Each structure stands twice: as structure tokens, then as C-alpha cells.
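The complex is shown incomplete by one protein chain, all other protein chains being positioned as in the whole.
Here is subunit A:
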Amino acid sequence: MLRGVRRGTAWAVLLSLTASLLAACGSGSDAGGDLTTEKVTLRFTWWGADDRHKRTQQVIDMFQKKHPNITVKGEFKEWNGYWDSLATTMAANDAPDIMQMDELYIASYAERGALLDLNEAKKHLDTGNFDQKALATGAIAGKQYGLPVGLGMYSIMVNLDLLAKYDIPVPDDTKWSWDDLRKIGEQVSKAGGGQVFGVQSPGINDAAGLSIRARQQGKAMFDADAKVVLPPEIARDYWQYILDLAKSGIAAPPSVTIEKASAGLNQSATATGTAAFGLWWNTQLTALTAASGAKLKLLRLPGETQGAAPGAYYKPSMFWSVSARSKYPAEAAAFVSFLANDEEAAKVLLTERGVPANQKIREAIAGQLKDTDKAAKEYLDTVPVSDPPRITPNGASTLDTILKRHTEDVLFGRTTPDAAAASFIKEVQSEVDAAK
């Protein structure tokens, strides 16, 4: 509000501008240099739920105790606000030093030159205990733009309390199909009497479900050249499935589904105990168990044994990235190293951000795990997977929101699954082309 900028404020702005100019002239470090002994402040940002904020703050405190001259300021948000805010701070040249980065966005930020090649900071950041394959998920054209934090897998989370209440047996997940999920969902909905539904509708919060469907049939969303190669009939069947769930009352009515899905993890149907089955990352088990207060169990994905290949894969749950414009890249790298390699830190973080990609750490925390963490780790260790898909190409960061809009159009009868499939593929392709 310009009208509100009175003289005094304008002076203050002017002064702070000069101050920031002065600060910019002040000392900084380079990624390969020694750690400074001066007082510095690093900004560290992540998305997540309450549980994550508490654990992360604890680890920040531990780091600050070891490095009394380094202050780490944590900034946390929920998923949607996180990316809005990162884009704006990045544009304002005010990006945090250390960022939690996602597979969906890493190419888009890296290819625009916003991220530091962590190899430059090797001196402070030890990656020796990481599996090469895992490391490669954070590298683009030989440059390490992100250090994978943990691994996650897509899973079906089932609410055992609800099944017990309605006297429905837990399905055998070693060979169930998408049809089986629909059938058991129908049983739950019938017993739930309009309050509890069988399945939390997929297709709203991320595109992984669609990608899984394609992978089960030996296809993929993108090929190596970032071309969209998703066969339209797979997308069509996916939306037809979702539409059938909603129409037959197996999932909640569309407006309820969309409201809950947009309100974050704690408001989701799984967290509020209003749906028995939901698609989630296996590592969200602990957070969802805490939020729902119910006994949840991880089941394998349906359709894994009927198709060409398992759709499941190890997804780097997220990466640590350092801003290319950080004034203290060496110190930022040291902090990332602490997050990734320090055993004491790992014992606080456990598997909340995924089962650690650092193999030494994974073993070190094995004894510390809670039941839900153990279940998540066991799921990762035992469920068959195939090779991970290509990283989401630059320009396709909006993939999830494009998918969500098409799901909404289908659910509210504004388009047919057929038309949605064609429009989705066309739009994603044009987004990738536009970013070139």
C-alpha cells in the first residue's frame, strides 16, 4: 500500500537498503574455502507438518552448539505456500541459504542457475556414505544440485481400526488389483453410512498415482528427452477409476474430497479417519499415525503383480540444496553435511523425511526407530521395485496442479476422462516446451 508509505517509513526503507548494500560488500565465503570464525546467519527453509518442525529445530540447536558463531534461522511452511514463497524470495535475490528441494522442482531451479553445485563444497560436505545411484537422483548433467535426504515409496495406507470396527478383513496386498481396492472400498463405504468412506480419492495432491499406473504397464510420464510419452488411454482409465470411486460413493463427494485434500496432511481423509484406504508415501506413516490417532498399516500398491512391471520405485523424498547466491556456501554445506552425516542429528530426525539415503546413518538409527518408522523402513526393504522414472523436467513443476485441475474437471462433470487425458498431455508438453 503506497499510501501507507509515509515519510518515516520511506526513510527507514532507504536506510535499510543502504544497510543491505553495505552488508553485500561485507565478508562472504566461497564454497571451497575455510569455515569463517565470524558471526554469520544462515537461513534454512523446509516444508512439512508439526512433527517435522519440532525435530528440525532440535537439530538446528545441536548444530549451533557445535558452531557457536553460526546461527541457523529456520523458516518452515506447508507445501503450497513453500513454493510460492521460494519463487518470490528467489526472484528478490533473497533466497534462503539452505533449501529443502523436491524432485518436481529441482530441475526447474537448477537449470535456471539458482542452485549451487555441491561438488564445489566437497571440502565441507562428505557424501562418501551415499549410494551412487541415490546420489545420481540429485545430479543434473554431472552437477550435484541436491543431496538426497531420504527414500520413500508410494503405498496404500489402511486404517486398521476402521476395518476392525466394520469387521472387514485386511486385504492380501501381495497380489491385489485396483479392482480389489474398489471392492473393499465399497464394503467400507456401505458400513460407514456416509460418515466414513472406503478410499481417499487419488489424483488431487500429486501426479505420482498416475505415474504408477503408467509404470505398471511398462510406460512412463516422460522419456529421457523430456517428451511426454504417457499413453492417453492410461490417463483416461485413471480418471475413469477416480470418477467411478466418487460416483459410487466409495470416495467422498467431490467437493468434500477437494476441500480435505487442499487443507494439508492433518485435514486429509486418512488423518481425520474418514477414509479407510489412501495413497501416501510410506514415510508419512508416522505423521499420519500421530494425526489420526488410529492404527495405520502400509500395504503394497494394487496392480503390482498384474502388469508388466512393479510401479513402485525408490523416490528421493527430498533433497538438501544450497542457493547459488548464498553468501556463505561453505558454512551452508557444513550444515547440510551435519544434517546428512551426523549420527546424533540422525537420531532426532529418524525417518521423518524418509528412510535415510545415507547408508551408514540408516544402520546407525535402526535401533532407535519407533514402530511406525520401523514399518516404513521394512516396507522399503521388502517391497519389490523397478528403476525410478526420469526426474521431472524443467517447466513441468506445475505437473501436480495441472493434474489436480483435470481431476476436478472430471469429478465435477466438466469434461470426460477421455478429453481430460488428451488435454492433460498436451498441456504438460507445452509447459516443458515453454521452459526451453
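By definition in this document, a contact is a pair of C-beta atoms (placed from the backbone, for glycine too) under 8 Å apart; a residue touches a chain by one contact, two chains touch by 3 or more; residues count from 1.
Operating definition for what follows: contacts and distances are computed from a predicted model.
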item: Chain not present in the shown complex, as UniProt names it (candidates "ABC transporter permease", "Fe-S cluster assembly protein SufD", "biotin carboxylase" or "Cytochrome c oxidase polypeptide III"); value: "ABC transporter permease"
item: Residue, one of A:35, A:87 or A:364, that touches the chain absent here; value: A:87
item: Contact set of subunit A toward the excluded chain (per top definition); value: 2, 5, 7, 10-11, 13-14, 80-81, 83-84, 87-88, 90-91, 108, 112-114, 253-259, 262, 397-398, 401, 404-405, 408-409, 412, 414, 431, 434-435
